[in-house]
Structures are given as structure tokens and as C-alpha cells.
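Complex shown without one protein chain; remaining protein chains in place.
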Amino acid sequence: MSTLDIESATVVFGRKGAAVTAVDDVSLFIPSGTVLGLVGESGSGKSTLARAVAGLQPLARGRILAGGTDIRDRGHRRARAVQMVFQDPYTSLNPRMTVGASIAEVIRANDAAGPGGVDRSVAELLDSVRLPAAAGGRYPGQLSGGMRQRVAVARALAARPKILVADEITSALDASVQSAVLNLVREIHRDLGLTILFITHNLAVVRYIADATAVMYQGRIVEQGPSHDVITRPRHDYTRRLIDSLPTPGEFGAAAV
Amino acid sequence: MSVVQHWHRETPSPQHGAAETGRPEATGTSRRRPAAVWWRFVLRRAGRTLGSLFVIVSVAFVVVRLSAGDPVRQALGPTAPPSLIAERRAQLGLDLPLWRQYADYLGGLLHGDLGTSILTGQPVTDVVEGRLPKSLALAALAVLVTLLIAVPVGLTTAVLTREGRRRGLELGFNGATGLTTAVPEFLLGTGLVIAFGIWWPVLPVAGSDSTASYVLPVLALAAPSSAVIARVARVEGLKVLGRDYMRTARSKRLPTATLYLRHALPNMLTAVLTLAGTTAAGMVAATALVEQVFNWPGLGYALIQAISGRDYNIVGGIALVYATLIILINLFVDVLLALLDRRTTLLER
């Protein structure tokens, strides 16, 4: 459907003197219909890069191409081909609108209604994220975290994107509902053939969900490659440190006294 | 200096942390010396004050010049002979082109010349000089009384009513302060005049001849603002008491006095100071009303008379004095806050 090509992207915050480079000359290529996992710790610049790809953060240098066109182009912006799902489903939905209205609004704004009209499209979208159509009449406050995150995914899909950016979408969720959301991302990827930039700090998650993995540290990409290789045969020192930091049972030798 | 260096060693990329979360921990600015940051702040703040003053002065000029009709004709009345009006106009420089008038006005201000009364020809500075100290004394005393009563009362109530304890006290506090807030200064003043002027004449209700004359005007000024400040102080106090670090302190089983005096009080200081600033600025304006009630020979009294007499030069001049006072108070408080906050919030902003 659409490739994502990040060329020497650089994001700088602040003015001269106090300027801070959050994303430093990052180049990444995501082939059409594949999932790239981006891992790193807080402050590595991964979320800033995600926002840049979604067009929410201007670049100081470099450019980002979606399906070959610069995301800053007017035509591209109108097509809304890149959409993002945010980390916290408790803040990413308008608390004063029913989730159905939130989704319908996006459909209308993008003339993206299917043959059955807006209402039908809303129901289909809710169904695609495994929510009953009745959920459309609820307010976000009446839904659990997992359900809200599904709504957020449905709303992003309502704009008919070709590229989806998922920024730590399971880290605000309870352990028992995370896996269902991860499965959902996989299903959507399979069914719609979306290109996905999946951002997480969890190596096990990235290994499970992403075809390729890039490791970000201090604003730079320090290592990238097929997920399996990056995790089983890390080359960069930092990647190795990350993997070594994963807690393992009985690691600190705590046996019953 | 040193802070900054090992900071970098400890955490490899503090600046990125700041950028990514949008909520910097102590980054960006902290790489410069705190003192430098502080001075930059003070300079910027002082510059903004100058800017505000200039805007106010210019607005004052425009407003006074634009005021309905001919100010001299208005002030002297329709029966005044044309020769007198022309003479007064020339005397006031009103026959000059507008830009010259503006330039003269600005030049005059720089030399401390606030203009002259249209009615009497008396320099506004003379009016101000005699009366300003009287008004300032009133306002300063009222601010002092307010802060000395309201802040301790508010903070103590906060401690006593934390976590929803003592609902009765909370209700009583809210009721009492709510009621007092609903009585404006001039109304309380009028009530005091009736009470002490008619029923119980133990305190003077007019003029400023003795120390005792201060009691009632200060009371009228301080009571409503005390109610407001006590409420705000309680809310701010509750906020601090609900902070996580208070739980840390409690987990150390510290003595109650240490808990509140060492852990809570310093964190309430910012709010208290901000309050003091607002109170002081508000008090300057409130004096005008109370002076009217108590026949207090202050600036406000002259101001009201000038308004009824439509002597807009005096009104404009006095207004500028008030504005300058209030703006300077705000500047002072901001700088003081920054000084206190140097080690905490300022760096995080």
C-alpha cells in the first residue's frame, strides 16, 4: 500500500543557546505492508519521531515520505494517509462525545463513508476492532481502558490511513488486556495490509509484533535489522544492555529464607 | 556549574528527556548557571513592566484627550467667558498639535510632571504629594493586617480540615468567610460609620487626625480581603498537604511540628507570596472607596472629587500613580517569587 521513508530526520526543540536535538539525523525505511518496531527508553526520541511521522512535529532537517510523497505536501495532508494511535486511551478520546460520534465525525471530515452511509461505517469499524455496535453510544468514561484503546484504533482507521503509527499503545493498559490489543494490531495489519510504525519500550512485544526492529538511543538509531536478529544477536552495546536488563526469574538469587 | 557537569555523567541524555516528555526534569535551563537564569528573568520581567507602563501612559494620554468634548469647556462650565477658556487652553498647551502635546506630556512625565488641574491650575503633583502618603499608609496597614490574620488562619484551617476531617469547622469557616466576602469594603465602612458614629462613639469615623482614626478604615479594608485570602490560603494549604512528598514525610513518622513547619510550610510560601501581591494591588484600589466613606484625605478622595468635577487631568494623573504603584507591586512580588523559587520551580519552567 504505502512505504514509509524517513530521510535524515532531525527534530530540534528550543531556540538557539538552549536548543536540544531530540531526533538526530534518523533515517529509516519501512517497506509497504510491514511492521517496524522502534524500541528505546524514555528520552530516546522515539515518541518525538512518531509525532514527526504523524505530521505533528516539524522537522529541522530531513524529510519524511509516505508512499513517495512528502508528508508536508498539501495533497498528502488532505489525504491523511498517516494516522497515529496514542499511548493513553484515557486522554486521547474526547470525554464529551460518544465514541460513535467521535468516529462518525472523522468519517464525515474525510468523506470516508462506505456504501451503507456513516452509521453503517461506524458499526463496521467498531466491529473491526471487536467491539459491539452498541458501544458506539457510550462515552469514553463508560468504557474500560482496553475498550477505549480499541475505539482509538477504530477512529484512526476511520480516516482510511495507509500508514499507522502506534506509540506505546499497550503500556497504559492492564496486563490482562494487553495481549488482546496486540492481537488486534496483528489482525488489522493482516486484513488491511497497513504499514505500521510500532513504538514500544518492551522488547518482547516488539519481537512478537514487528518484522524489523530499530533501536533508538539519545536521538539516534543505533541498531536495526530483522527483529529476531536484533534480539538474539544484538550488535550494539546499548541493545545488549537493554536485553540484559530484562528481569529474569530468580535473577537476584532470592530464595526462600 | 558543578551540578550541571555530573548531571550529564549520570544520565546520558537529559536534554532528550526534556524534549520527549515535554515535561523537563531539570534540563535545558539548568545547564546554564541558576543565577544567570534568575537575572535574565528579572531583566525580562522589568522590561515587560516598562512596556506596560508605556502602554498605560499612552492610553491615559489618548483617553484624556479624547474625552467627550472640550475638557476646558466642560470643567469651567458653559458660562465661562471665551477669553478665559482660550487662556486656560494655551496655559495647558491644548492649542498645540496632538503629537507635540504627546511629546510634551511624555517629557513632563519623565520629569515627574503629571500635568495641571483644569479647574484650578494646580499641578497634579502637588495634589499627589500631600495625599499619597496618607493613602499608602492606609493600604500598607490593611495589607499587613490581612496577611497576619488571613494566612495563619487559612493554613491552620487547612491542617485541621485535611482529608475531610472536622466537617463542622470547614462548614463554619466557609460560612464565615463567604459571608464576609459578600460585604464590600464601602458597605462595611458605612456600617462602621453608623455603628461608631451614632451608637458607640469611641473611635473617630472621619478624617485622619489621630492614630485611632486608622482603626476603622483599616478594618473596613482588611476584613473582606482577609476572608478571600484565608479561603485561598486554605485551598493552597490543602493542596500542599495532599502532595505525595507529604506522604513520604509521614512515612518517616516525623513529629507533627516538623511535618508541617519543615515539610509543608516552605512549599506554601509561593502561594502565600502570590496572594500578598494580589492583596496589595487590590488594596491600593480599594482605598479609593474607603477614603470616600471615612472622609480620608487621601488620593482616592481627591480622585472622586476630580471625577465629579470632571477635572480629567487630575483623574488621569492620579490614575497613573495608582497604575504605577500596582505594576511595581506586581514586579516586586514576581522578582521575590523568582528569588525564592530559584532552586525549584524556576529552573523547571
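The chains carry the letters A and B, assigned in the order they are written, with residues numbered from 1 in each.
Note that in this section a residue touches a chain if its C-beta (ideal position, glycine included) is under 8 Å from a C-beta of that chain, and two chains touch if they have at least 3 such contacts.
Criterion: contacts and distances are computed from a predicted model.
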Answer for the undisplayed chain, UniProt naming, from "Carbamoyltransferase HypF", "Peptide ABC transporter ATP-binding protein", "Sarcosine oxidase subunit beta" or "3-oxoacid CoA-transferase", is "Peptide ABC transporter ATP-binding protein"
Give the residue, chosen from A:Ala19, A:Ala134 or A:Ala204, that touches the chain omitted from the document.
A:Ala204
Contacting the left-out chain: of A:Ala19, A:Ala109 or A:Ala134, that is A:Ala109
Which candidate, A:Thr21, A:Thr48 or A:Ser92, sits in contact with the chain we can't see?
A:Ser92
Touching the hidden chain in the full complex, which residues of chain A are there? Just list them.
41-43, 54-56, 78, 80, 83-84, 86-88, 91-97, 105-106, 109-110, 144-147, 152, 155-156, 158-159, 174-180, 182-183, 186, 201-205, 207-208, 231, 241-242, 244-257
Absent-chain interface residues of chain B come out as 2-3, 6-7, 9-11, 14, 17, 22, 25-26, 30, 48-49, 51-52, 55-56, 59-60, 63-64, 66-68, 163-165, 167, 174, 178-179, 181-187, 190-191, 193-194, 197-198, 243-245, 247-255, 258, 262-263, 266-267, 269, 281-282, 284-285, 288-289, 292-293, 303-304, 307-308, 312, 315-316, 319, 322-323, 326-327, 330, 343-345, 347-348
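We take it that only the chains that are shown with their structure count from here on.
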Mind checking the centre-to-centre distance between chain A and chain B? Centres are C-alpha means, answer in whole Å.
50
